[in-house]
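Missing here is one protein chain; the remaining ones are kept as they sit in the complex.
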Amino acid sequence: MSLVDAPLAVGYTLGDFLLVAAAGFAVLAVGMLYRAVVGPTMQDRVLAVNVLGTNTVVILAILGAALGEPTFLDIALVYALLNFLMAIAISKFTVERGGVL
Amino acid sequence: MADAGPPSGDDDPDADGSPDAAAASDADAATESASAGAVIVPVEPSSTLRSTIAHVAEAAAADGAAAIHLVEIASWRNGDPESDERAAAAERVLERAAAWANADLDDSEAPGAADVEVVTAVLGADGYLFGADDYVRVLAEYAEANGADRVVLDPEYTPVGNTTLLQPLEFGLSNTSLSVETAPVDRPTRRERFRTEATTGRFVALFGLSLAFYLLLGDPTYWFDVVTGVATAAVVSITLSRVSLDSNPAFPRTPMRIVRGVIYVPVLLFEIVKANLVVARVILDPRLPIDPTLNRMRVIVGSGLPLMTLANSITLTPGTLTVRARDSDLYVHSLVPWAREGLFDGPLERWTRFVYYGRRAARLPSPRERDDVAILQGDDATEELPIAAADGGDPGSGVESESGDGASVEAESTADPTDADEVTDR
Partner (left out) sequence: MTAAPIETARVWLVVALTLLGLFFSFVSMVGVLRLPDVYSRAHTASQADTLGAGFGLAAVALTVGLAGAGFKSVLLLFFIFVTNPTAAHAIARAAFEEGIVPWIEGDDRR
């Protein structure tokens, strides 16, 4: 019926594979967290959090597909908007004169 | 580049911005202007243009000024599609303004009124102008060529459309030898900054876009979504149509841009994937063979959306990252030398010009051939880094060593209000 239930190999379905992939993206996001903690500059942290946020969007979308929850995509959309806003706002207000954009 | 001028022909701007008509009148006006001087009035259709001209004509007649120069500063570039129509429209505005000025002079009682000459010109159409400092440069050059010493500004002068340039323009002009004043005329209720006139075209375009977006997320067949969608789109377009679009959608232009944009997307995607693979190899290489530098490239695209498209395309193409856009100068950080060379070959600039101005406009020499590029760091550096911490001083001083375009650099470092702010802030 749904593509998620299509068999892939040895009894596992595409849905299972997507869940594993989402876990992979989560591991990458945790790796990015190192840069967010270490820095050394504020811009490094913002950058790392921005990449982390993009990863979160992808994780949300993949989970939505794997679990058959299309509403996750709406959440991912809102998250992407907020992520962009976060990057712009922080870069704008960490600079003394606030001259970015 | 030879260009088919506007239909009227006579007032077609030359490369140095001094039209035939002005040059001819100058021959006899120059002798008097040494004593009396001439007045420059930048002209753009506005609600106070008529009274500004009346004021200028009266003042000129009273102090016996040699000439009134009515100039329109071009927001287009000769050779682009539609530049002819826009030049023709500018000519019409200028003709009307000149007619007003002549009528006012004829009505004037002052004895010097008959000697005042009215001259019109279109300036700065040989390149894109970015921001107030370019306008100041163009006006100063014209004033020098024509012996003018005074600039009178229309209080509603808004040449670029959605931002009023008046304050930075006034500030920049006050740093030149010209004297500046804003015409003391009554104006209608002051509009807020960063707003343009609400027009039906923009309203409809934004309404349609927001409604389409809403219904794409919702269900177009469900009446509740349609009703809320219309309400939301109405709120969005009423509040934002004046800030989010700065020019009217035009019939053949806007759809053509969209079509050419759709052609561009797969090309860009292919480039992104191809270059990403190469950069992936560089990054995963244990030796990490990178040689990053900051570079400067002067690009020939209009300000606003075209510049944003180009800057974002450069950023998306791996190995290059736009750090800063200062007028038409893009500061681009490159990770590896081949990315820098690819950038200087200018394919993305050509593609952007193709998307926004059509195929004819896309044929131009690469930035490298135009000598519009510079490397700011490392062994091959040709310019200093324009960063305060790097040279310990004025951010403008770093670019001054460039040979080609001294005038604009000077105008930038002396007359740019943001630079002045930077200096005072430190």
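The chains carry the letters A and B, assigned in the order they are written, with residues numbered from 1 in each.
Definition applied: a contact is a pair of C-beta atoms (placed from the backbone, for glycine too) under 8 Å apart; a residue touches a chain by one contact, two chains touch by 3 or more.
Just so you know, these numbers come straight off a predicted model, no measurement behind them.
> Tell me where the left-out chain touches subunit A, residue by residue.
Touching the missing chain: residues 3-4, 6-8, 14, 17-18, 21, 24-25, 28, 31-32, 34-35, 41, 43-44, 46-48, 50-51, 54-55, 57-58, 61-62, 64-66, 70, 73-74, 76-77, 80-81, 83-84, 87-88, 91-92, 94-97, 99-101.
> For subunit B, which residues reach the chain that was dropped from this view?
216-217, 272-273, 276, 279-280, 283-284, 288, 290-294, 311-312, 315-324, 331, 333, 335, 377-378, 385, 387-390
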